[in-house]
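The complex appears here without one of its protein chains, the remainder shown in place.
Up next is chain A:
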Amino acid sequence: MIGGLFIYNHKGEVLISRVYRDDIGRNAVDAFRVNVIHARQQVRSPVTNIARTSFFHVKRSNIWLAAVTKQNVNAAMVFEFLYKMCDVMTAYFGKISEENIKNNFVLIYELLDEILDFGYPQNSETGALKTFITQQGIKSQLQTKEEQSQITSQVTGQIGWRREGIKYRRNELFLDVLESVNLLMSPQGQVLSAHVSGRVVMKSYLSGMPECKFGMNDKIVIDKQGKGGTTDEAGKSSGKQSIAIDDCTFHQCVRLSKFDSERSISFIPPDGEYELMRYRTTKDIILPFRVIPLVREVGRTKLEVKVVIKSNFKPSLLAQKIEVRIPTPLNTSGVQVICMKGKAKYKASENAIVWKIKRMAGMKESQISAEIELLPTNDKKKWARPPISMNFEVPFAPSGLKVRYLKVFEPKLNYSDHDVIKWVRYIGRSGIYETRC
């Protein structure tokens, strides 16, 4: 298991050092600094073995987190733990920075004592942790016995993510379907790979211990329903809108065995904001934009670039925050740009022309053309021609996912599904959306 956990600043100074196992000594702290943080080259592997000691490291802004072990630990678990550790810290004191860590080092030690025991990750749900680890510290006398046992049962219990006795005057929930659409397209417009990775994020403000059931236009579910009873016609029409989900993963509140057997998503949600599920689709993706590049070399010192973007969704919808990045060679000396819409600028430090458009409706087309002057060079290395990348945000789910229902049952308290105010929002963003040129 994890033998020790160290946090360093970018200079390699130790900010936090917590050793869980006897086989990890102080010299491990220095070994990591010397071999990884101070190493000149970029990180070649997130797991580094130095003198039979393994270091798992992740970097957040310029802070290094390193978990150290001498055993054959579950590597995936260690990284998941490190990410979780970052989440917990962010939830307690915001951004992970040297200043914040120094300001909260007592709290971090307290957290580390709680979420890792002898190197075994324990409960790391922020909601539960916040009930008994507070920045003020707990005065043990001030808690009633019930309160204490409530804490412990929540920390160890089956529903570790939610405490009892939550009460809201207005029962409300927000569902965000957040998708990022990824594309790699050849210069000729052939889709090399495309997939959507989506998340359903929920903010729940519900009283009591509500039992929820979530439904979407999952092809498997709808096909099943089509067979069982409803008319063929209904089955067909809904089948058209259904989507094939390649794979999905759920927050630990979702009963996985039930999903596996019935493909129904039922759960008792944590209070507040959390990620209910993640999913991935690769079929029938609506690609919101198409990029058509045209690069022409005019002699040895000049490039002509023309890029057309076409929006491909309902004309009534508006895409926002559109940004197209056209990479330029390293020996660029000057760029002249003309674009029909938005603003375009050559950014020498980023070696790219950045073209920004605030809004663009569906089924439209826009174009940019640029002349790039090159310095003559005798560098033999060819310019790698990085792909043209794009950023945008659209108000629909490119995968075609639709929320069909989210039912809430709370048997003990006196409110029904109809009393809950529900909001659903769809946001499609660009992931890695690239076209080679």
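FYI, contacts are C-beta pairs under 8 Å (C-beta built on N, C-alpha and C of every residue); 3 or more make two chains touch, one makes a residue touch a chain; residues count from 1.
The working rule: contacts and distances are computed from a predicted model.
Peer 1: Can you pick, from "AP complex subunit beta", "NADH-ubiquinone oxidoreductase chain 2", "Calcium load-activated calcium channel" or "Transcription elongation factor SPT5", the UniProt protein name of the chain not displayed?
Peer 2: Options "AP complex subunit beta", "NADH-ubiquinone oxidoreductase chain 2", "Calcium load-activated calcium channel" or "Transcription elongation factor SPT5" considered; the missing chain's recorded name is "AP complex subunit beta".
Peer 1: Using the touch definition up top, pick the residue from A:R26, A:R170 or A:K343 that touches the left-out chain.
Peer 2: A:R26
Peer 1: Looking at the whole complex, which of A:F32, A:F56 or A:F392 touches the chain that is not displayed?
Peer 2: In the complete complex, the chain left out is touched by residue A:F56.
Peer 1: Which listed residue, A:E99, A:E164, A:D284 or A:E373, touches the chain dropped from view?
Peer 2: Within the whole complex, the residue contacting the unshown chain is A:E99.
Peer 1: Considering the entire assembly, which residues of chain A contact the chain that has been omitted?
Peer 2: These residues of chain A touch the chain that is not shown: 1, 13-17, 19-23, 26, 29, 42-47, 49, 52, 54, 56-58, 69-77, 79-83, 99, 102-106, 109-110, 113, 117-118, 120-125, 132, 136-141, 143, 145, 148-149, 151-153, 155-158, 160, 184, 186, 192-193, 195, 197, 246-252, 255-257, 259-260, 275, 277-278, 280, 380-382, 384-387, 389, 432, 434, 436.
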